[in-house]
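So the structure is just underneath, and the comments pick up after that.
A protein chain is absent from this complex, but the other protein chains hold their places.
Moving on, here comes chain A:
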Amino acid sequence: MLNRLKKNYSFAIPSNSQDIPPSSRLTVTDIEGTRLTFDKRKLTEDEATLLDTLFNEKETDLFHGKTKLEQLLYDTLLNKQELNTSELENHLTTPFRFIYFTVKGTLGNNEQFEEAMKSLFPTSPVCLWRNKSEGFLVQVIDEHFEEENDEESIIDTITSDFFVQIILYIGSPITSMNNIQTHFNWETSVFHIVRGFSPTKRIFHEHEIVPYFLLKDIPDETIKITLEKLEPVMEDQTLIESVKVYLECNMNTTLAAKKLYMHRNSLQYRVDKFIEKTSIDIKRFPNAVAVYLMFVLLQQKREL
């Protein structure tokens, strides 16, 4: 869609949106989050109104950032302008990480959402929006930083206040400003591909996202052959769910049993039953990895 606009309205698209005054900017965003800024002065009033109505995006501080750092990051990461390492280093210390979010539902108030997110992820000086439903935080990993152990709780906090669902991807730490664009582009692309992978997967953490990314486009035949190994337990959803939680809890039976609200021995019994039925010893790490990937595939097929 935006390519056609680019072609038909090339005369009204500035090479750098910062070159035109904010009041003359008209920014549109497609569903992929790609943004395009027009110079309103070069459009007729009708054209500007039509584009504005169709895409309904306003050029506001929401998207461009309110602080110098936000503006710099906006230009570097979203506007794909040349990286000015030294200037960024003046405003942002390493290491830091990106926390990407996708909002499902209508937010009444973006600023208060930002306030909430920054409160839930302290030491985050930046919250930038790619479009109305996607954005990211930059969280500095300094002496005030505390690793949040219960991200599910963060999602519930947002839901209870804003009545929206969010999907989060907590990226890995960035230690050098030189890598910022590559790092951001990689994480953004991968998150973009895997989010919504499963109706129940609400949070991805660092490289946990990779298996989802790798398995996203596996041919059906390959999936079918791979999942044949699970055939003996395929009908036993409870068993599959229990073993999945066991693997997600790093094969820690006590922790997994707590999560499943069951006695440790009952879970142990289920794990043994799985091993007996499938002949896959999931207490061995390589086998556990293989079964975990099979479960991700199952999830992809929405069978879990």
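Criterion: a residue touches a chain if its C-beta (ideal position, glycine included) is under 8 Å from a C-beta of that chain, and two chains touch if they have at least 3 such contacts; residues count from 1.
Criterion: contacts and distances are computed from a predicted model.
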Protein name as given in UniProt for the chain not displayed, "Sn-glycerol-3-phosphate ABC transporter ATP-binding protein UgpC", "Dihydroorotate dehydrogenase", "NADH-quinone oxidoreductase subunit K" or "Peptide/nickel transport system permease protein": "Sn-glycerol-3-phosphate ABC transporter ATP-binding protein UgpC"
Residue touching the undisplayed chain, where the options are A:N3, A:T67, A:T93 or A:T106: A:T106
Hidden-chain contact residue, picked from the options A:S10, A:S160 or A:N250: A:S160
Selected residue (touches chain absent from view) among A:L2, A:I20, A:L88 or A:A116: A:A116
Absent-chain interface as seen on chain A, which is shown: 105-106, 108-109, 112, 116, 119-120, 122, 148, 150, 152-153, 156-157, 159-165, 199, 237-238, 241, 260-261, 302-303
